[in-house]
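All protein chains but one are shown in place.
Labels for the chains are A and B, by order of writing; each one numbers its residues from 1.
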Amino acid sequence: MQADQTAFRTMKDTPAREYLVSGSPLCPGCGGEIALKLALKAMGERTIVAFVPSCFGLLTLYPYSSMKNSTLFTPFACGPAAAQGIVDGINIRVEKGEIKDPRSKVLVLTGDGAAYDIGLQSTSGAIHRRLDFYYLCYDNEAYGNTGFQFSSATPFASATSTTHATESTPGNPLRKKDLFEVWRAHRPPYVATVAVSRPVDLLRKFEKASKIRGPKLFIALGVCPTGWGSEPRETVRVDRLAVETGIWPLKEAVGGRVVHTYVPRRRAPVEEYLKKQKRFQHLFSPKENRGAVQAIQNAVDSYWEGVSE
Amino acid sequence: MLRVRLHGRGGQGTKTAGSIISLAATLEGYHAQDSPMYGPERRGAPVASFVRISRDQVNERGYITSPDVVVLFDRSLASSKAVDPLAGLRKAGVLVANEGPEGTEGSVVRIDASSRARRLVGRDNVSAAMAAATCRALGISRVENVLSAVETELREVGLADQDVQKNLALAEECYSLVPALGVRDQDSPEAEHALAEVRYAPHYVSTSLIMSTGNSPQKKTGGWRTSRPVIDYSKCTNCMVCFVYCPDSAIHLDADGAPRIDYDNCKGCMICLTECPIRAVSEEAP
Partner (left out) sequence: MTSAKRMLTGNMAAAWGARSSNVDYVCGYPITPQSEIVETLAGWVDRGEMRAKFTNFDSEHSMLAAAGAASLTGARTFTATASQGLIYGLEMLYAIAGWRAPIVLVNVSRGVGMPMILQVEHGDVLAARDSGFIQLHAETCQDVIDFVMLGYRVGEDRRVMLPVIVNMDGFVLSFARERVEIPEARAVSRFLPEYEHPTPLLGDPEAPVAFSPTTTDGFVYSYFKHQLHLASIESKKVFAEAAKDFSAAFGREHGVVEEFMTGDAETVFVATNSYSSIVRSGVMALRREGERVGMLRVKMLRPFPSEEVARALGSARHVAVYEQNLAPGRGGIIYPEVTEALYHSPHRPEVIQSFIGGLGGTQLGLGEMRLMLKKCKASRADSRLHEPVLLFRKEDSDRLAEALRLAGTAPGTASAVRKHAG
């Protein structure tokens, strides 16, 4: 999309109306909450949110709800399947003349635990069926709601409460699963990564997706002060460092073709990002684990070497 | 049976303080039980923990509704209707509060644990201080057992050696500042509660659903704050950066497009301060 075709040129174009409201039980400085807030602004009032256990499961905590939208809270594995039911149910009722078309959209909202692990099958099914829906995964790279245990989104060398950093192991020994590519292999019409430090990019991606029928999938970096051991006030900074170090590439694939929507001109060294977080603290103190840090840097460099657009 | 209920905010060490009191009592030969309130609330949100101390086996479970002792970690909770920390406190019950001016009047013990913790430990974590003061006020444990409990429990939660040492000094100081009130061991059980009859209700009542969506601003999470962001409107350019980045939608735009902070719900994450491009946001006391 050309810049002149978008309603979002600068941050000043961010819609004023809020759908995510204050008073949620989420931690101060939650990065994922910013992503959801912006996504709902872009999607608007006719959005039905189907969401699953995660910290965001607390966005409706009886008798309070922190989203103005209609919502359905479902078991962990089946957000996309529930979305299918909502879309199918409304469509057939419209088709049979039982109701007027409510022109609603359905957003599946999950953390990485559901997106990368337990809900991957139902997501695969929904994408494959070309369900017309949005999927937003806020990825805080672990099971944050249960106390920050390992998920398959956990990056290499991150300490979690089930991958401890010891003298012999630098936290998680496995690399982060590439969900973007897993999703893209299903050939959805639209898939993107987003980061809250680039809100205009985020809004534009939701805007672009809104013009496409079928599965529209988003992975948002979800900076998690509680789990990551970063300062709440530095959430957007940490997010920005993830982008500027190249650890969190901003990209989209329309019809399968991957385009990077922001390419950091000179990538900052990964240490700048890692050092802000206690989950990587063991890489620097009591003594530096140069090998692990270099491995992270190498993985980032090798990723960007393969990037042509 | 002595029932202690501790009220604090997530991150203040309310649970750890309960563990310290419970272990100190155990080291003195009492039977004790400690447990935290389980809730989804996060850092800064009101939390509670519970300790039962008895000469005999503890035959009670769960939350304490009629405590002999209330330990209040955070003055701001005292006025919170939702928390109501003094609810059910027995006649002649003891209140140990983290606030100045220090001193003991009747059954109210005030100790400025936060200031002391900032001075001796370098941060406002008062678990050791409040536990030590409580142990002393209740007369349930000698100082050596209190310090031993502090050491064990703080190591258990992963505190580094030097921080444990600082906390031991803090605990010892707080222990010495409080008089032993020697609260009497009460045999009376927890208060009995009246029961209600439950009838079947129409579908929209009897199904768990919310029709007043978007009502959580009524929760008023502003009390979680440990710092208050303040916008200097003489500098503010209405650039909207703080509005966009506020995770909690606690910053609105007024009719002129100026950002207005909803202090009833602002949790004080201070992202607005960090991100404000012209440094028009300052940090003040909560």
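Throughout what follows, a contact is a pair of C-beta atoms (placed from the backbone, for glycine too) under 8 Å apart; a residue touches a chain by one contact, two chains touch by 3 or more.
Because the structure is predicted, anything quoted here is derived from the model rather than measured.
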item: Touching the absent chain when the full complex is considered, from A:Pro75, A:Gly147 or A:Gly291; value: A:Pro75
item: Among A:Ala16, A:Ile99 or A:Val307, residue touching the chain not depicted; value: A:Ile99
item: Chain B, residues in touch with the chain not shown (by the definition above); value: 38-40, 198-211, 213-214
item: Hidden partner interface residues of chain A, rising order; value: 45-48, 50, 57-58, 60-65, 67-75, 77-78, 80-86, 88-93, 95-96, 98-99, 102, 104-106, 121-122, 124-125, 128-129
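Throughout what follows, only the chains that are shown with their structure count from here on.
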item: In the complex with chain B, residue positions of chain A that touch it; value: 11-12, 14, 16, 18-31, 33-34, 37-38, 58, 60-71, 196, 199, 225-226, 232-237
item: Interface residues, chain B side, partner chain A - complex; value: 40-45, 208, 210, 212-221, 224, 239-241, 243-250, 252-253, 262, 264-271, 273-275
